[in-house]
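I'd like to ask some things about the structure below.
Of the protein chains in this complex, all but one are displayed in their positions.
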Amino acid sequence: MKSLVIFILAIVFIGCTKEHQFDARELHLISPEKIAGLDPIHASDRYSGLEVGKVYEGLFEFHPLKRPYELMPNLAEALPQVAKDGLTYTFKIKEGVLFHDSPAFPEGKGRELEARDFIYSFKRLADPKLSAKGWWLFDGKVKGLNEWREKSSKEETTDYSAEIEGFKVTGKYTFQIKLVKPYPQFLYALAMPYSYVVAQEAVTHFGPEFLNHPVGTGPFILPKYEQSNKIVYTKNPNFRVKFYPSEGEEGDEKLGLLSDAGKKIPLVDRITVYVIVESQPKWLGFQKAKFDVIELDETQADQALTEERVIKPEFRNLGMRLVSSPQIDISFFAFNNEDKIFKDVRVRQAMSLAYDRKEANKLFQKGTGVIAQSIIPPGLAGYESEFKNPYVAFDVEQAKKLLSEAGYPEGKGFPEVTVQTRNETIARHQIEFFAKCMEKIGIKVQVGMNTWPELINKVSKKQHQMYTMAWGADYPDAENFLGLVYCPNKAPGSNGSNYCNPEVDKMFEEAVILQDGEERTAKYKALNEKIALEVPWIFGFHRTKFSLTQAWVKNYKFMEFNHNQAQYLNVDFEVKKELRKKF
Amino acid sequence: MKENSLWKDAFIRLTKDKWALASLIIVVVYSLVAILSACGFIAADWAQEVGASNLAPNAEHIFGTDIFGRSVFQKVVRGTQVAMSVGLATSLIAIPIGVVLGAVGGYFGGWVDDFITWLYTTFSSIPNIMLLISITMILGKGLFAVYVALGATSWVTLCRLIRGEVMKHKEREYVQAASAIGGGHTRKLFKHILPNVTHIVIINTSLQFQVAIKSEVILSYLGLGVQGEPSWGTMIDDAKLELARGVWWQLAGATLAMFIIVLAFNILGDALRDSLDPKLKGK
Partner (left out) sequence: MTNYIIRRLLYLIPVLLGVSFLIFLLFNVVAGDPTAVLLGKNATARQMEELREQLGLNKPLFMQYLDVVKSAFTFDFGRSWATKQEITYMLKQGAYPSLTLTIPAFVISTVLSLFISLFVAYYRGKGIDLFIRFLCIAGMSVSALAYILGFQWLFAYKLGWFEISGFEYGFPEFLPYIALPAIIWIILSLGPDVRFFRTVILDEIYQDYVRTARAKGLGEMTILLKHVLRNAMIPIITYTVIQIPFLILGALLLENFFGIPGIGGMTLNALNNSDFPVIKAMAILSSVVYIIFSLVSDILYTIADPRVKLK
């Protein structure tokens, strides 16, 4: 009887399964993380950045096709003029750019974007009342900004009208920024979602609800963010004239990435973003053509791809395409270098030698990861593909020898080590494997699972022996990685391994103030090699990102930094109609 | 004595029930497996690689192997130890708290009772998941934290039941008679009242035991479970990644092992209730 009733229920419900829309220029995308809101100054992770980037824009963006990443003007008319001292930047912005229509403006009509809007938006990052996640971009870099922040933190309300030496509006469409010290990464900072431009009227009008009422200049509009699991954007009818690029990387033409060259963007009328956290539903839904693009995690990759990491025939036959691209990132096991047991470089080297990266690569990524020799990932100036770190080789004998030289023959007297990680199944597996490797040299390793805040807290309070994590680039400059072992950044800063070495610090300081060029690259390389031998972490992998797109999706190229990607995507709905029968 | 015959009666009735008897045997077998595993007689080398990664069940490895080539069967056996210990430890924490608070509250009444009622109302009105997560956060992760977290949330039901039962017995003649002879409170509570509520403890424990085993799975899913040792929870959690790859045997092995013992406890609990206290109505 019970099963009968369930059966009847099931029949009733099946009848209700909705037909999928196949005939509109509409994209169905996935966000694997919950989206808190759409305020640019809090868009710290890639996924909230992607949402913010549909509605808002910044001065610059990265070229959607060219690799290595190339900065190009977006709201700016051109790249800025930089004075000889490298401290004064002069910007000119595009004329005639309109904000989205919003009740925040008189008569609900979006007004024209002006230079002062940028200054206002940058000040918001510094506003102590807002505790913006992107403050670090400007912290200590702009003349007078830290002082303004300091002053404002003592006041009841933040005074945005106060003059700041470093920010000067010089005309309706021009402004100047004065830096405290050379900061060659500054332009990258201006391409990040944090520094996207907002309108003061909107912020004032919506007050604390501003994060649910995004008012930008971007290609798509979202009148209200409903905090549901579905976000629906529509094309911005007043979007300025902007064209799809007509040149790209070699091979892009063959991949069909240039077929829309010169067309007016955005190319689709609607975008629906589904927020789905669990892995299984994402993958199952993609196979049912509910979603157009999926970035595969390791499990999904195992199902979609063969052992050789090419797309399985059953998916290729549906027209699905595999896009694989190396990520600019590094996974690692960090030591707490303040723990006396890890002060001895031989211990760190021994553990690094005992870690079987080849096997780990095979087990967890089917051999698609690039074994990290040091800290700088491929794709950035300073990476050397031919450089081999002697302590990254897998050599248990050498590891044992080093460990016994350090005073722990066969691991005797070595305390049990707990490696902290996030409470995810895959992370647990990775540490279990690490433990198996360390057992071979007599070191016992335990898994420590943590919720995200717990892990962050343990690292920032130095309450860990080791932890494992991955670091993804914020912008395409090795400084973003080298800074992870720079002493002044130690906990609670981004140097969670608390590694301190005056030589490394000196080399770092000398290199990062240089403009991009041969001299800097040489310095980066030297520093990278130095860090490799010091083994402040056990370097893991530079991972490869696999994405699948449906046959009807055009112009998809994996983009690490470009949060404006959606406007370049297109849907061929003739193909979609045709293929619909197969799903 | 009154109690003795009750227990004897109950036991005879229980053994007559084939289902209950079978369940009892299952529980005993699982306990034995757990003890043997804890002492290192079986499944001690669960961490050894016995074959290739993710082998499907075959003649050699009846439950197949996991991602590291470890025997899933060995892990299931080892997981039995974790599961049984979770059930046991949870009961060992919950029973003393529940019984003492319930008995004291029910017996003394007045402000003591008010306080205890307030305490368990407070506890039961907060969602369990919050208590579980916060306790594991505070104690750090691991088996011990799981014990304490589950113990701290499962005393409430028992306390309420005991309190009600003690209140009833307090008014009964034999207790009143004991008062007349001049027995002290402690004596009355321990000698006369508590033996008469033991059956509640037993029934409740047999049901709580399986709840604890099931909760371990949820904690594992949330990343708060046992670490460095296989448990059914972590094995089922692994299936999250494995199932879609066609690796179903870890899920099947752990689910099956869990299904049998949980079912046994459920049937046993029902049978115990029927034989010990037909009037308890399964609360």
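All chains are identified by letter, namely A and B, in their written order; residue positions are counted from 1 within each chain.
One rule holds for everything that comes next: contacts are C-beta pairs under 8 Å (C-beta built on N, C-alpha and C of every residue); 3 or more make two chains touch, one makes a residue touch a chain.
No experiment lies behind these values; they were computed from the predicted model shown.
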item	value
Residue, one of A:L284, A:V310 or A:A526, that touches the chain absent here	A:L284
Given B:F11, B:F41 or B:W118, the one touching the chain that is not displayed	B:W118
Touch criterion as defined above, residue of B:I12, B:L92, B:I129 or B:A177 at the omitted chain	B:I129
Chain not shown, touching residues in subunit A	1-2, 5-6, 9-10, 13-14, 16-18, 34, 36-37, 39, 42, 44-45, 128-129, 131, 133, 135-136, 139, 153, 208-209, 211-212, 226-230, 274-278, 280-282, 284-285, 287-288, 290, 451-454, 456-457, 459-461, 474, 492-494
Where the unshown chain meets subunit B, residue by residue	118-119, 121-127, 129-131, 133-135, 137-138, 210, 214, 217-218, 221-222, 232, 236-237, 239-240, 243-244, 251, 255, 258-259, 262-263, 266-267, 270, 273, 278-279, 281-283
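Definition applied: only the chains that are shown with their structure count from here on.
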item	value
Mean-CA-position distance for subunit B and subunit A (Å)	45
Complex contacts: residues of subunit B adjacent to subunit A	47, 53, 67-68, 133, 137, 140-141, 222-224, 227-228, 234, 237-238, 240-245
In the complex, subunit A residues that touch subunit B	278-280, 283-284, 298-300, 302-303, 363, 422-426, 428-429, 432-433, 435-436, 446-451, 454
